[in-house]
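Every protein chain of the complex appears in place save one, which is left out.
Let's turn to subunit A:
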Amino acid sequence: MIQLPENFETYAEARKAGFLRMKQLKESGRKVVGIFCSFVPTELIEAAGGTAAPLCATSEEPISAAEADLPKNLCPLIKASYGFALTDTCPYFYFSDFIVGETTCDGKKKMFELMDNIKETYVMQLPARRDEAALDAWEKEVVRFWKKLEDFYGITITEEDVKKAIRLKNREREVMLRFLELGKLNPAPISGYEMGTRLDGLGFNPDIEERCRIIEARTEEVIKDWEENYRGKLSKRPRILITGCPNSGIREKTIKVIEELGADVVAFDCCNGTREKVEKVDETLPAARALAKKYLNINCSVMSPNETRMDYISNMIDEYQVDGVLELILCACHTYSIEAYNVKKTAMAKNVPYLMIETDYSKADSGQINTRLEAFLETISQFK
């Protein structure tokens, strides 16, 4: 496995480090809006002078508490997020002025109704299609959220405020994308485990400019190291594309393990990967329309149909020279597990081995996952 840098901060450390900072921000009067999915146009929160606090939970701990209200066979991310809210043990939830959810998957959508009893949870109605009617409806939702922020905080958010936030977020997308695209280099210059951990950890940093500086510095450092020490030395380690559900809560037992077993994770088609970063917000259109357009195009499996995700995976297989596609599914995530059928077909059409792992936040299946990942790498190496 490619060495982690000495000052590497784990996800748990980054999350913890963010607590105090969030408290100080809050005390200084900064607005904080709790968010879950990447469909929320965070530009509007930024334009309101606020910061978006990521609330998608990755820990097994609060799940049993959540099961008092929620069914057992539900996605661990939804249960854990709700459990944190219910037990009031997540500082980011605690510091949020209100929560914004959206009608993505059924599990989240119905959970938001319950969460609203704990703290005000505003829900954006995301359409599942991508046509003109859906775009118009989604644009109205963007405007409605804009208005909600104005009413909630008693402020006015101008078109120019939003445009400014769009430019800032576009710059951030560019910086993050450049970092993620380091995976296109061969040999892989950075561990996929580090990439994912770093990007998730940065979500707890409320200062977008600072996030950009940190990632730009690391990108330069990695490129320099690669140029000096690795350029031209093609690696035989299998190159893996990660796709599927948000993987922060299962990263240790999947992504870290497959890299320890001898693979390089180079590409991420997931909401904490390139998926939200590839398309920027059009800076020439009116802000609400531009935001609606960009966010409707996110390739999450809640969209139907969702062929664009298959095209995207297919292109990524070429661009990142992928040897194997590993789909990570959280238990009871219906949209991803059904769509896995198409993802497998897409990978097979490219003659690339595919493995799907369905798991939750517990450690119960670590042994079985290990064997599967090992066998997957053996399967790939037959073709290499």
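In this section, contacts are C-beta pairs under 8 Å (C-beta built on N, C-alpha and C of every residue); 3 or more make two chains touch, one makes a residue touch a chain; residues count from 1.
The rule we apply is simple: contacts and distances are computed from a predicted model.
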{"item": "Absent chain [UniProt protein name; select from \"Small basic protein\", \"CoA-substrate-specific enzyme activase\", \"NADH-quinone oxidoreductase subunit L\" or \"ABC transporter ATP-binding protein\"]", "value": "\"CoA-substrate-specific enzyme activase\""}
{"item": "Residues of subunit A (touch criterion as defined above) contacting the omitted chain", "value": "353-354, 358, 364-365, 367-368, 371-372, 374-375, 378-379, 382-383"}
